[in-house]
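Coming up: chain A.
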Amino acid sequence: MRELYEQLKRLFPLGEYTEQRRDLAFVTVPKDHLRPLLIHLRDREGFTHLVLLTAVDWIEEGRFQLTYLMNDRAGKRDLGLRVLIPRDGAAMEGIHDLWPTAATYQRELREMFGIDFPGSPRVNGEFILEGWTGMPPYRRDFDTKKFSEENFNHRPGRATKDPAKHMKDKLYPDEA
Partner candidate 1 sequence: MVSAIVIIAAALAAEFMLGLFNERWRAAAYGVTLFALGFMAFISAEWVWAFAVYDAQPAEIFTAGVQPPFAINLRMGFPEAALTLLINLTGLFSALYLRRALLEKGRAAMAVLLVFVMAQNGIVLTRDIFNLFVFFELAVIATGGLMLLSEDERAVAAGFKYLIVSQVISAFLLIGIIFSYHATGVLNFDLMRPEHFAAAQGGAIAFFLMFIAVVAELKPFPANGWALDIYESAHPAFAGLFSVASAAATLYAVDKLLVLGGPAWLPVATGIGVVTFIAANLLALPQRNDRRLLGYSSVAQIGLILAVLGQRDILGDHYFFVAGGLIAAHAAAKAGLYWLSGLVASRDIIGWSTLRGHPVLIFAFVSFIALLTGLPPFPGFYAKWELAVALAGSGRYILLALILIGALIEAGYLFRWLGYALKRDKPSEEISCDPSAVTAIIAALAAGWAFAYLWGDLSAHGNILHAVPLLFALSFLLLDWLPAWVKNTVAIVGMVGYFILNYTDYDPLRLIFAVIILIGGPVILLASYDAHGRRIGFYPSAMLMYAGLTQLIGATDFFSFFVAWELLTVGSYFLILRGKHSEPHALSYIIFSLGGAFLILTGFALAATVSPLPMFEALQHLTGETAGWVFLLLAVGFMTKTAAIGLHIWLPGAHAEAETDVSPMVSGILLKAGLYGLMVLMLAMGKQRFYGIDIVHVMLWVGALSALLGNLMAIFEEDAKRLLAYSSIGQMGYALFGLALMNHLGWVMALMFVINHYIYKSMLFLSAGGVAKRTGTRLMYKMGGLITLMPLSFIAVLIGIIAVSGVPPLSGFGGRWIFYNAILSAEHRLPMVITFFSGPIAFLYLFRLIHTVFLGQLKDENRRIKEAPFWVILPQMLYVGLLMAFAIVPGLALRRVDTYLNQFFPEGGLNWEGITITSQFGYWSPVSIMIIVCAIFGSLFAWLMFINRRAQKVKQFNIVFAAERPYRPETTHFAWNFFAPYRKALGFLVQPFVTRFWETIADILHTAGDIGRRLYTGNPQTYALHFLAFVVIVYFFWTGG
Partner candidate 2 sequence: MQFDWMKIPYALLTLFIVINFGYLLNSFIAKIAARVGRRRGIPIWQTYIDVAKNYGLRTSITHGVMFYLGPVFRLSGGVGLLLFVPSIYGSSMFSNLSFAGDLILALYFVFFGTLGMALGAAESGHPYSAIGITRGLSQVTAAELPFALAIFSVALQYQTLSVTDIVAAQQGGILHWTLFTNPLAVVAAMLSFLGSMMRPPFDVVLAPQEIPIGPPTEYHSSYLALMQTNRAIFPIAKIVIYMNLFFGGATDWPTFFLKVFLIYMWSVFVGVSFPRFRVDQSIRWFLIWAVPIGVLSIVLV
Partner candidate 3 sequence: MKDELKKRLVKGPDGVEFEVDPLRDYYCDARPQVEPPAISKIVEDFFNWARAESLWILGFATGCGAIEMRPLMTPRFDAYRFGVQWRPTPRQSNLFIISGYLSTKTLKRVIRSYEQMQSPKYVMGLGSCTINGGMYWDSYNTIKRLDDYLPVDVYVAGCMPRPEALLAGFEELKRIIREGKGEGANKYAAEFDRYKANQKKVIHDWDMPDYNW
C-alpha cells in the first residue's frame, strides 16, 4: 500500500497517509483533486468498487471529513480517501457520474449531515426521515436527548443501572 501511496503522490498532491492494516489505508486528499484521483484509481489501479461514502463531523475544527472507501477486488485491498470540507455551507462535488450508487450515499449525507451535492439525483428528496424539518440529526451540535425529551413522552420510573453491577447484585446478592 505504501508503494501505491508513493506512486500516487508523484501524480497528485496528497496529504497524510495512515495505514490501518496491510490491505487498508487512508489518504487525505485536497478537495479539488478528489475526482482525478478517483478516476485514476478506478481506471488505472483497479479500484473499481466504491464501498461506501460517509462523513465525520469534526465540529471542533469546523470541518466535515468525507471518506470515500474504494476497493480493489483483484488486489484484495481497500483505500480510503479523506476529504476535508468546511462545515459552514458544506457542499461537495458529487461522484454519482462515476458510480451511480454514490447518489444514494449523497442523499443520505445531505439528509443526515446537511452536506450538499449539487446536481446529484434527488439529493434534496426525503431519504430516510419523513417530514424532518429540524437540524440534520447526525450533526454533532444536534442534541438528540433534548429532542427526544421534547417530542416523546417519558414514562416515569425508568432507572439507569450499571449492567455489570446490576447483574452481579441480582444474581449473587450474597457477594458484597
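Note that contacts are C-beta pairs under 8 Å (C-beta built on N, C-alpha and C of every residue); 3 or more make two chains touch, one makes a residue touch a chain; residues count from 1.
As a selection rule, all candidates are chains of the complex that A comes from, given by their letters.
As the structure is a prediction and not an experimental result, all values here were calculated from the model.
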Touching partner of chain A in this complex, from 1, 2 or 3: number 3
Seen from chain A, its contact residues with candidate 3 in the complex are 128-133, 137, 142, 144-145, 147-149, 151-155, 157-158
